[in-house]
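Scroll down for the structure; my scribbles are underneath it.
A protein chain is absent from this complex, but the other protein chains hold their places.
Up next is chain A:
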């Protein structure tokens, strides 16, 4: 049996489409974990990236933190968190957030830094407050890059959120881990396929977000 047959078998099996272990439930759980992790990473990474980018300070510290957290093994961190905090959602969220912060933070910082300085100078000369300069001049110009950072963070989260299954939670990782355990390769391949599809959907969603939020003036000139 080849992979395509596995996929076909997995998706055509009616029992995989409902119940607590059905595809809709697992997908919903996976989305929930991913969104939560991304929201937390963004809530930390975006403000810090925006402010440090605006004032142009702390770039080296950021790079250091980013490299440091990138070198942390996600799975190791999960194990550590579980031994420390016990089972639950929090020990899963922490490695995912740690994974997602560097791309969000570093890209946001770089994006704000790379905005053309002359509109910023003009804005300051017109008497715009610093916060307005950040949100109304720098952010719109930096948005395409910032969304790119969020997108790579989101993709990493989506593919890594499978670790939730190791600590007894749901999500698409369930199929992979259970499948491996049960030697049910149809399930493993099916789960992996779903994860890949979700990554593709994530790319699509970010494309749509950037169509809506990035000004045509920036999209074309940037």
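Simple rule for what comes next: a residue touches a chain if its C-beta (ideal position, glycine included) is under 8 Å from a C-beta of that chain, and two chains touch if they have at least 3 such contacts; residues count from 1.
Operating definition for what follows: contacts and distances are computed from a predicted model.
Asker: So which of "Fe-S cluster assembly protein SufD", "Cytochrome c domain-containing protein", "ATP-binding cassette domain-containing protein" or "ABC-type quaternary amine transporter" is the UniProt name of the chain that got left out?
Answerer: "ABC-type quaternary amine transporter"
Asker: Which residue among A:5, A:182 or A:215 touches the omitted chain?
Answerer: Residue touching the chain left out of view: A:215.
Asker: On chain A, what residues meet the omitted chain?
Answerer: So the residues of chain A touching the missing chain come out as 116, 118-129, 132, 136-137, 140-141, 214-218, 220-222.
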